[in-house]
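Shown here: the complex without one of its protein chains, the others still in place.
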Amino acid sequence: MKRVFSAFLQRWLARRMPPSAEFTLSHRSIFILPSGFGFVWLGLVLLLYLFGTNYQNNLVIGLSILLLSLFNTCILYSYKNLAGLRLRALTPPEVYAGETITFPILLNSNHSSHHINLNYPNNLGYLVKHVGTPDEQALVSFANQQRGIVSAGRLKIESTYPLGLCRAWSHIDLDNAHIVYAQPFESPLQLEAATESGQDEPLEQAGKYIAGIDEYKGLKPHVLGESLKQVAWKQWAQGRGMLTKEFEQPQGDPVWLKLAPTPTHLEQQLSQLSWQVNRLSQLEQYFGLWLQQPNGEDIILAPALGNSHRIACQRALALYGTHAQTQNKSDKILVNHELSHKPHIPPHRHSTHAASHVEDRL
Amino acid sequence: MAHSGLSQLLQQLEQVLLGKPWQIRLALACILARGHLLIEDLPGMGKTSLSHALAQSLGLSYQRIQFTSDMLPADILGVSIFDKHQAQFVFHPGPIFKQMVLADEINRASPKTQSALLEAMAEQQISVDGITHRLPNPFFVIATQNPTEQSGTFPLPESQLDRFMMRISIGYPSHDAELAMLKTVQTPQTLDNLPQCLTPLALTQLQEQCDKVTASDALLNYILALIHDSRSQTDAIGLSPRATKALLQAAKAWAFLEGRHYLVPEDVQAVFCSVAEHRLRTSSQLQGEALSERILAGVNPIM
Partner (left out) sequence: MSLKSITTAMTTKSADQQRLHSSKASAAQLSAYHANGPQTGDNISRQTLFWLLLTNLAVLSPLFDKTTPWTLGICAICLLWRIGIYVGKVAKPPRYLVTSLAIGAAITLALVSGTIGLLNALVNLLILGYALKYIEMRSVRDVRAVVIVGYFLIALTFIDHQSMLNTVHLIGVTIINTCVLVTLYQSQHRWQHTAWIGAKLLLQSMPLALLLFLVLPRFAPLWLVPNMKEAQTGLSDSLAVGDISKLTRSSALAFRVSFTDASPTQAELYWRALVLEDYDGLTWRQDAGIKQIQKDAFFFPPSRPDPARQLPSLTPKTQNSTSNSQPRVYRYQVIAEPSHQPWLFGLDVAYSQDDKLVNLPDYRLYALRNVDQRMGYNASSWPQAKMDLTLSAKQRQINLNLPADSNPRTRQLAAEFKAKYPEPHKRLWAMMGYFNQQPFFYTLTPPPIGRQQVDDFLFENKAGFCAHYASAFIFMARASGIPARMVTGYQGGEYNPQANYLSVYQYMAHAWAEVWLENEGWVRFDPTAMVAPNRIEQGFDAEFSPEQSYLQESPFSSLRFKSMPWLNELRQRFASVDYYWSLWVLGFNQERQNKVLSGILGEVTKAKVAMFMSVCIGLIGIYIAYSVGLFRFKREQDPISAKYQRICQRLSKFGIARPAHLGPNAFAAQLIDTHQQQSPQFCREFDTFTQSYVALKYQNLADKDYQEALKRFNAAAKALNWLLFGPSKQLK
């Protein structure tokens, strides 16, 4: 029964206040009822009325009526406090499953609004003391265990301003679904080379830049014993002392993180991959991500480096196997340009030409 | 026009860069507002001509630095060389010790070199071997940049972009302008022979007059509304307070060029895209330009 009712309520709310990233509260969306204290207050009003009647004291009756009227005034104030309040959802910072998401929400209002409590169902509230014309940011937390696209549901905006007699509230859907990354789970790095051609160095080192000959990196003080070929003579001629030119080159072929899903351990595998993606990014290593799908095309992210690559990998992991991934529903959230469906051989960093060019200039 | 020298200057520049009066005004406003200018466009659009003509007409000492990928900071700032006669290191100032520096194709240089220039721009001084050298006054940098999509470029990081007051792009000339250009004969020599319209001293005075342009509360509120709107865009990081100041300063210079001693919203609107574009970091595909226009369209100046 209760479930039927709440389902009905949800449908009704959705019809009345459809999801939107920006929302202005109005009479359509504000509900007001007396708070617990409000009922106590009404009790006091009744008590005083009886008291005044029994003592035939008009002033006591007057006081009780004044308090009743005050209650009425508070209803209007409560309404006005929320009416015209604008809420706008911002993108929350990245978050992993099992962590609490904090949704940043900007509030502003043309008049002042006071003491507004924002919370998601069954979560800690966030109290905004005062909202005026400049934006006020509220961080509303939402405890979440799942990866994938997580929607926090309807945000409850509540206020008992000005005297705590009535509770004005609203449930709005700010449409702030957020991608939650798989929970990182520490594991050994499981890297695979794209080509099985005999590579003797450990895969952990693959894809890193090492000292080499290809790319000019910069100058460093000369240490006795270094090859004289490397000395920057031009600089020496300018009287800047003996300097050595440094070069670097990427080492070996880029490596791949690969998911061969086993239905029973899928979440754990994803967690481990999530950790590895972060680790490799930390190590500034080139890597690609290859997610096999039993039914459907594999997801392949070309090897790359850096934060945007890490984010793309994490997103792919977060959405793996979820509805959203197959539907490709929220283009807004996905960074599509990094997700390609074709295996892509990483660009080799041949730059002998550039290096010689540098040499010439030096 | 507030100043005869200025109008003459504008006229002269319009003859160098045909059919682009708007860009010329922006560039001049940037200089009047004591800001550095970034010109971004494809090669051959007249970036260099504009800056050269500006320096020439303003009578500023001028140096062009062509940035390349192998350029080192010392190539710009200068080096200390051991002087055998005096038996000590003597500082040889680099090309940056000029009143107007044209940093051509700045995004060809390595980030290290770029940042050396940009630091010098910010502080108007440089430090080599622990000794601080002041740069001349006035000091302007006009940097040109090829669009990032072009190969072989290092895009300027956002933090560095903030140091440029304005970014403008020149764009292809109109049919008539291009026709006119083909008809006139212009050689580098003609650029060098441009008459000087203003002295550096006169320029400083003009800058001071720009500062005196008044901005009413209504206008400041308009600026703030724009800035505020930029900060609340979902797909961009908003404009910094430095940007706010730059916007006001640039708008004042624009109003001064318009011959007014007070600001109107149109001044702000005229410079807003150039000032804000390169500072709005977009996370989406939306270009800064489109964003700044969207912001402008979303704020009502009547308040």
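Each chain gets a letter, A and B, in the order it is written, and its residues are counted from 1.
In the analysis below, a residue touches a chain if its C-beta (ideal position, glycine included) is under 8 Å from a C-beta of that chain, and two chains touch if they have at least 3 such contacts.
Note that the coordinates shown come from a computational prediction; the quantities given were computed from them, not determined experimentally.
Across A:Ala232, A:Leu305 or A:Leu319, the residue that sits in touch with the chain not pictured is A:Leu305. Within the complete assembly, A:Leu124 is the residue of A:Leu33, A:Leu46 or A:Leu124 that touches the hidden chain. From the set A:Ala21, A:Leu70 or A:Leu189, the residue in touch with the chain omitted from the display is A:Leu70, counting the whole complex.
One chain is missing from the display, and on chain A it is touched by residues 37, 40-41, 44, 47-48, 50-70, 72-74, 76-77, 79-80, 83-84, 93, 102, 104, 110-111, 114-115, 117, 124-127, 129-130, 133, 137-139, 141, 160-164, 214-215, 304-309, 347, 349-351, 353-355. Listed for chain B, the residues touching the missing chain in the whole complex are 69, 111, 151-155, 157-158, 214-216, 218-219, 262-266, 269, 296-303.
The rule is short, and it goes like this: only the chains that are shown with their structure count from here on.
Averaged Cα coordinates give chain A a centre that lies 37 Å from the centre of chain B.
Contact residues of chain B toward chain A in the complex are 68-70, 74, 79-82, 89, 112, 228, 231-232, 234. Within the complex formed with chain B, the chain A residues making contact are 21, 88, 90-91, 106, 134-135, 216, 218, 238-240, 354, 357-358, 361-362.
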